[in-house]
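A single protein chain has been removed from this complex, and every other one stays in its place.
Per-chain numbering from 1; labels A and B assigned in written order.
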Amino acid sequence: MKRTPTPPRARLRPWHGFAATALLLALAPLLVNDFTLTLLAIYALLALSLAFVWGIGGVLCFGQAAFYGLGAYTYAVVSINMGGSSVALLLGVAVAGAAALALGSMMFYGRIGDVYLGVITLVFTLLLFKYVSSTAGSAYAIGQAQLGGFNGIPGFPALNVPGLPDQPVYGLGLYAVVASALLACWGLLRWLCQTAFGRVLAGVRENELRAELSGYDVRLIKTLTFGLGGAVAGLAGVFFACWAEIVTPEVFSLGVSAEIIIWVLVGGLGTLWGPMLGAVLLGALKGWLGTQQGLDSGVVMGLLLMAVVLFLPRGVLPALLKLFRRPPPEGPANGR
Amino acid sequence: MAADTVVHASGVVMRFGGVTAVDGVSLRLRRGELRCLIGPNGAGKSTFFKCLSGQLVPTEGEILLRGDPIEGLALHAVARLGVGIKTQVPSLMNALSVRENLWLSARSLRQRSAAEVQQRVDELTEQLGLGAQLQRDAGALAHGQRQMVELGVVLARNPWLVLLDEPAGGLTRDEVHRMAELVRALTAQATVVVVEHDMNFVREIADTVTAFHRGRVLAEGTADAVLSDERVRDVYLGRAAKEPA
Partner (left out) sequence: MDQTLVSLFDLIYTIATLALVSAGLALVFGLMRVINLAHGEFIVLGGYATIVALQWGVNIWVAMLLVAPLTVGVFGLIVERLVIRWLYGRTVDTLLATWGLSLAMAGGLSMVFGSTTTGVPNPLGPLQLGSFQVGGYGVFLIALTVVLLLTMYLVLRHTRAGLVVRGAMQSAEVAAALGHSPQRIYLLTFVVGSMVSGLAGGVLAPLVGLTPNAGGQFIAKAFITVISGGSSVVAGTLSASVLLGTVSKFFELLATPVVGELALLISAVVLLRWLPQGITSRVFKGAA
């Protein structure tokens, strides 16, 4: 009953795609404003986290937004208390990663199956959403930072140059930071997939029983994978906080979790670049739809998700690629 | 316990809800022995097999592998004790290549260097004749080839105890012979337990045979002795077979 994604080849592929993307990211600000680009890059980073956990690791997490939100909120709280961003950024990632490790170990060492995994990750996100939404009032504060309930936490320090709290990084500078982080994470995860750990992870995804019978501790492997994915999602959350300059419980919402899943499905389960591209395209689509009066974005996203599951379970982008890669027809005119 | 006993199962009982699949089975295996477990469907042999492999935790009883009890050990921990397990339905990583399947299994022994892992994969490829299939996805192979690949995956870890559940299942006559040769050859380095339905295969390979019936051991001894045992024949062929020809 597990979805079998397109497996990534373990062989070393020429890193053309990587270089091309880096170039694209560098040139993009010439075409699109950096405000939008930064958000899209954040989406791509978030999609990358689930692409790794689900596409490579085989773990469908219904609540990736939980770690995204934890990253964002931790950054807000810590930066207010510390007056600067560097520690806040590191803690944001750390808290999200730690939470993912904790939740992951609870689930995987408990040998919880597919469906129940979905329940628990869903519930975890819900818990955070409900709890944080209810933290209105001055009683709910961590240090100097009030949690603010539904209204969230506004006005925390923006990202600054490490060591120089008076030099904020915003606009194009922020975009550069996020894009670099995106490339770095992508590079790291790509590399990881080609190492022994990555190959074992693919084995665990393909046939967990056989992996266990071969002596691999699949519980540990899945927990580590889940933790890493959570940390990357947390990083995306930190950047989101820096970009939006306010964090609200919305970051923990099921809506966000659903979007991430749709990005991965549309982009193609099993690759890392597909979901990132899916996130960018769908993020742009959603932004555009938001400016429309007639169509509700939920309707479009929902229908898209249904359509993808029913007709293109391997993803929209891989299907499109196949179209372009179709070999030319043979015949005398072709000289074959 | 005799110094030579490597597998010692005593009073193993396995209950599922109201069903008692294994009802007090005791077994002893010497080093290098090749034991076949036979019995009609539902006799409990596969269930007992899963108790040996650690896939099931017995309701009662004890299983010692080289003196170590395996109760409560996770599957991978049992495997790490040096047990190789082939499941009834070939369990491979279908979307990965044959080579990758072998590599993953060979690599799981941490103390091996990359070169040693590669060497083991090459050895197995040669031994089992998998050269032509190496780059193909495991899921794309024919059933007989999959059985071979799985045998390779099991052996890649150089286990001292090899548990094979229906290795001859679905194979052609030639493939069965080949498999029998390979399994017999294993006893040079390992103790082997085989669950099988194919009686010719059993005769060809077994040192000793244990016949199961309704969760209990019905008869135990050499292949010839057990297979000509009246009670065993009754169970397999039904009472009507007792009528004089």
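Everything below uses one rule, namely that a contact is a pair of C-beta atoms (placed from the backbone, for glycine too) under 8 Å apart; a residue touches a chain by one contact, two chains touch by 3 or more.
Since the model is a prediction, treat every value here as computed from it, not as a measurement.
The chain not displayed here makes contact, within the full complex, with A. Residue-wise, the contact with the chain that is not shown comes from A:Tyr116, picked out of A:Trp15, A:Tyr116 or A:Trp191.
One of A:Met82, A:Ala102 or A:Leu126 touches the chain omitted from the figure, and that residue is A:Leu126. Residue positions on chain A in contact with the hidden chain: 1-3, 60, 106, 110-116, 118-120, 122-124, 126-127, 130-131, 134, 254-255, 258, 261-262, 265, 295-306, 309-310, 313, in rising order.
Following the convention adopted for this analysis, only the chains that are shown with their structure count from here on.
In whole angstrom, the spacing between the mean C-alpha positions of chain A and chain B is 43.
Against chain A, in their complex, chain B makes its touches with residues 53, 74-76, 79-80, 84-85, 87, 91-96, 100, 103-105, 107-109, 153, 156-157. Partner chain B is touched in their complex by these residues of chain A: 4, 7, 10, 196, 199-200, 202-203, 206-207, 209-219.
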